[in-house]
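Shown here: the complex without one of its protein chains, the others still in place.
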Amino acid sequence: MDDEKETGRVEAFSDGVFAVAITLLILNIQLPPITKLQDDHALWGFFGNQWPMLLAFVTSFATIGVMWLNHHRLFKHIRYVDNTLILLNLLLLMVIVFIPYPTALLAQQYIHYPAGHTAAIIYSGTGIIMAICFNLLWRYASYNNRLLGKNADIEEAQAISRQYHFGPLFYIITFTLAWINVPACIILSLLFAIFFALPLRALFPGNKNTQPHREIERVSK
Amino acid sequence: MDDEKETGRVEAFSDGVFAVAITLLILNIQLPPITKLQDDHALWGFFGNQWPMLLAFVTSFATIGVMWLNHHRLFKHIRYVDNTLILLNLLLLMVIVFIPYPTALLAQQYIHYPAGHTAAIIYSGTGIIMAICFNLLWRYASYNNRLLGKNADIEEAQAISRQYHFGPLFYIITFTLAWINVPACIILSLLFAIFFALPLRALFPGNKNTQPHREIERVSK
Amino acid sequence: MDDEKETGRVEAFSDGVFAVAITLLILNIQLPPITKLQDDHALWGFFGNQWPMLLAFVTSFATIGVMWLNHHRLFKHIRYVDNTLILLNLLLLMVIVFIPYPTALLAQQYIHYPAGHTAAIIYSGTGIIMAICFNLLWRYASYNNRLLGKNADIEEAQAISRQYHFGPLFYIITFTLAWINVPACIILSLLFAIFFALPLRALFPGNKNTQPHREIERVSK
Partner (left out) sequence: MDDEKETGRVEAFSDGVFAVAITLLILNIQLPPITKLQDDHALWGFFGNQWPMLLAFVTSFATIGVMWLNHHRLFKHIRYVDNTLILLNLLLLMVIVFIPYPTALLAQQYIHYPAGHTAAIIYSGTGIIMAICFNLLWRYASYNNRLLGKNADIEEAQAISRQYHFGPLFYIITFTLAWINVPACIILSLLFAIFFALPLRALFPGNKNTQPHREIERVSK
């Protein structure tokens, strides 16, 4: 019971960071200057040039939202907290807070200089680091059920492990693409975000006969 | 009990987003320049021109506040969480975070160019999208009591469903008015916000003889 | 139990608003320009002129902090939530979010134009509105124990009522002083903030023989 209280506060702090990071995105969308406001036609023209800003807002919101969904999923299973977990969680949060920067960078460079590769390289490089942080956190917590509850849903925990195997690999592919073809890199990144938003059991129904911890689960039920 | 913990975190994250969005509104109110501060008369004159900013602050605060009240009302009944609900909730939060933008746009264009329709069209268009998101979230959760608790207050759940029927319709009316008469569109929008702030049972006392789930409720009491 | 959950979310949302409002204060403190950074002497000179900013930061932080302490105190007693309470709470939060603005205004005008009264009038006017909002919230919740728990500490609830009687009166005094003597108005405002930070029982030990609800309390213990 003392341990649950601990998890609660790590989650509350993380929720706060995710919530602030996702809401600060709106600050990137600037109001039109007064001169544009004095004429309906000029105002529509202004919004015509504003769309990359709106696109960056929607993409960043979706990215941080899906990351929150994944964080939520991990902490559904994690019950106990130790010093290392808190530090790994802080590392992950630092990358989350940073994500809007490369996203906005990519949206803007692509508008002004579609042939440019720099922003796409930084964007997918950040993706690799994020995938590694998620893996570190989850592998540390789930190794030998270290910090999972005794009644943890082993099937789903293993489905997470399997899905997370692909994370760094996926972002290494987009990182490689960033040097070759920027639009392909962007489209693939969006597809990967959708992949991590899908329900786990739909993706990885689990090979029920080869789970190492099944006995424990059977007993606890 | 595991499921309640899940709802808790979705609510905590949503509360965080609402709280940050509603507080960021103050950033739109700029301090007067130092030259104005050096003279009482000039300072009062400055505030005389600042009032649209203050009005936009109060309107946006009221709008997001009433939306929070509605979100709170829905999650009083929703007990269980699944992947789709989290994604629908993220979609709703994205619209909530965006609302201050069209509100400030409307307040500013109306001051500088009262004959303009663009801002009012964007403002009420955002209202339609918000009403649709609230409906999607609630209909998904309440369909066949999918994610409601077994002891959910069916009367009130149905009162919500009835009230939300009007949402998109209301905003389609204001959207149409935005092309014709901007002040009428603004006044009607405010009246609709008040409508969604009123207690539900006052609005929809419920036709007690025609509720499909009444048996379940009677049993659970 | 369902009702406790409701209070929890109103408190979580309010905590979020207080936390964001109190942290945004740091955004008012600007970093020195690069030219000042290139010389230790110039940098100390810069901080010499920066102190009103720092003072405004500390004053606003203390004000919002004490208001949070008071909000916390009220909700220690409030157990049940209804529609009106949520709306009154939103009204109070709107004033809280607004407070940094008149505080910064006062700090800046006093530096540049010590003879000016405008900022002090707006500052203490905001204080009156805040005191009225706190009274509305508390009187609504505590009237006939409407929303207090059955085991509420009646002594302390009445001590709050007695302390809050003075609130609007206090700020009417500072409001009057703002037209006459600005430094006196500022000093008295700080003393009032300290008054609302003091523990209640120290201030109002309570007249134990005249409490109308004492029987109830005796029974519940």
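Read from first to last, the chains carry the letters A, B and C; within each, the first residue is number 1.
Throughout what follows, a residue touches a chain if its C-beta (ideal position, glycine included) is under 8 Å from a C-beta of that chain, and two chains touch if they have at least 3 such contacts.
It should be emphasised that the depicted structure is a prediction, and the values quoted were computed from it without experimental measurement.
Although one chain is not drawn, the whole complex shows that of A:Ile26, A:Leu43, A:Leu69 or A:Leu93 it is A:Leu93 that touches it. As for the chain not pictured, it touches subunit C at residues 11-12, 15-16, 18-20, 22-27, 29, 31-32, 34, 37-40, 43-44, 47, 57-58, 61-62, 65, 68-69, 72, 75-76, 197-199.
Interface with the hidden chain, as seen from subunit A, comprises residues 2, 5-6, 9-10, 12-13, 15-17, 19-21, 24, 27, 82-83, 86-87, 90, 93-94, 97-98, 100-101, 104-105, 108-109, 112-113, 116-119, 122.
One rule holds in what follows: only the chains that are shown with their structure count from here on.
Of all chains, the one whose mean C-alpha position sits at the greatest distance from that of subunit C is A.
Look at where the CA atoms of subunit A average out and do the same for subunit C: the two points lie 38 Å apart. The multi-chain contact residues of subunit A, meaning those touching 2 or more other chains, are 16, 19-20.
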